[in-house]
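Every protein chain except one is present and positioned as in the full complex.
This part shows chain A:
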Amino acid sequence: MTTTPQSPLIELKHISKHYGEGETRVDALRDVSLEVYPGQVIGLLGPSGSGKTTLLNIIGCIVEASSGWAKLDGDVIYDNAWMKSDLRRLRLDKVGFIFQFHNLLPFLNSMENVSVVLDLAGVPADRAKQRAQELLEYLEVGHRRDAYPAHLSGGEAQRVAIARALANNPRIILADEPTAALDSERALIVMKLLRKLAVEQDAAVLAVTHDEKIYDQFDRIFHVRDGQLVTED
């Protein structure tokens, strides 16, 4: 397990999120507070509709909270009615996403799927390609650099997706069911990889999962029940 440094990468205080008003109001999150430090791998568990993905979306700057306070890697992104502008850039620079079904762009090969993030960030093409190659090698899929997603196995595709998530050296990695489409062996490999990345790159990994096989790979596990966060260390 990692030691806990002083300043958290993810800091949420009393975050609430509701959809609709009056009789149709649904409280997706209620008074959620959370701190995640560099090097930590955190698991978010809970039944469908409990608010896990909403929490991930708020941390990923995709969904605006209804109330509360949120800070990512030193940047306050939300303070009650105020929301930081240009969250797209912040997302690009600081957050890496890993999806359940890898979400690789089908019209780009492995190398391009990784370098597209760097391209969007304005990194010159040769440097972007070099970085993408390094990441693919690091994740042991360098030999598949020219393969399109349709020709990759589930494990290979997920590794390429992880490489894409890491392309910009993000401090925060958000993973939505990263092992759902993988068998036990590959799921364990992916989780060990995420742990390695968290430690080596001083990043925080927050993963939503239902996969019991990987529970022991988390530093801390939170249960989300009816929009509330329950710690289970």
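The criterion applied here is as follows: a contact is a pair of C-beta atoms (placed from the backbone, for glycine too) under 8 Å apart; a residue touches a chain by one contact, two chains touch by 3 or more; residues count from 1.
By definition in this document, contacts and distances are computed from a predicted model.
A.B. asks: Of the candidate names "Nodulation protein E", "3-oxoacyl-[acyl-carrier protein] reductase", "ATP-binding cassette, subfamily C" or "ABC transporter permease", which one corresponds to the UniProt protein name of the undepicted chain?
C.D. replies: "ABC transporter permease"
A.B. asks: Touching the left-out chain: which of A:Glu11, A:Asp73, A:Glu156 or A:Asp176?
C.D. replies: Of all options in A:Glu11, A:Asp73, A:Glu156 or A:Asp176, contact with the hidden chain holds for A:Asp176.
A.B. asks: Which residue, A:Tyr19, A:Phe101 or A:Tyr215, contacts the hidden chain when the whole complex is considered?
C.D. replies: Only one listed residue reaches the unshown chain, and that is A:Phe101.
A.B. asks: From the list A:Asp119, A:Asp202 or A:Asp226, pick the residue that touches the absent chain.
C.D. replies: Final answer for the missing-chain contact: A:Asp119.
A.B. asks: Please identify, in ascending order, the residues of chain A that touch the omitted chain?
C.D. replies: For chain A, the residues touching the absent chain are 53, 56-57, 60, 62-63, 88-89, 91-93, 97, 99-101, 103, 105-108, 112, 115-117, 119-121, 125, 148, 164, 176-177, 180.
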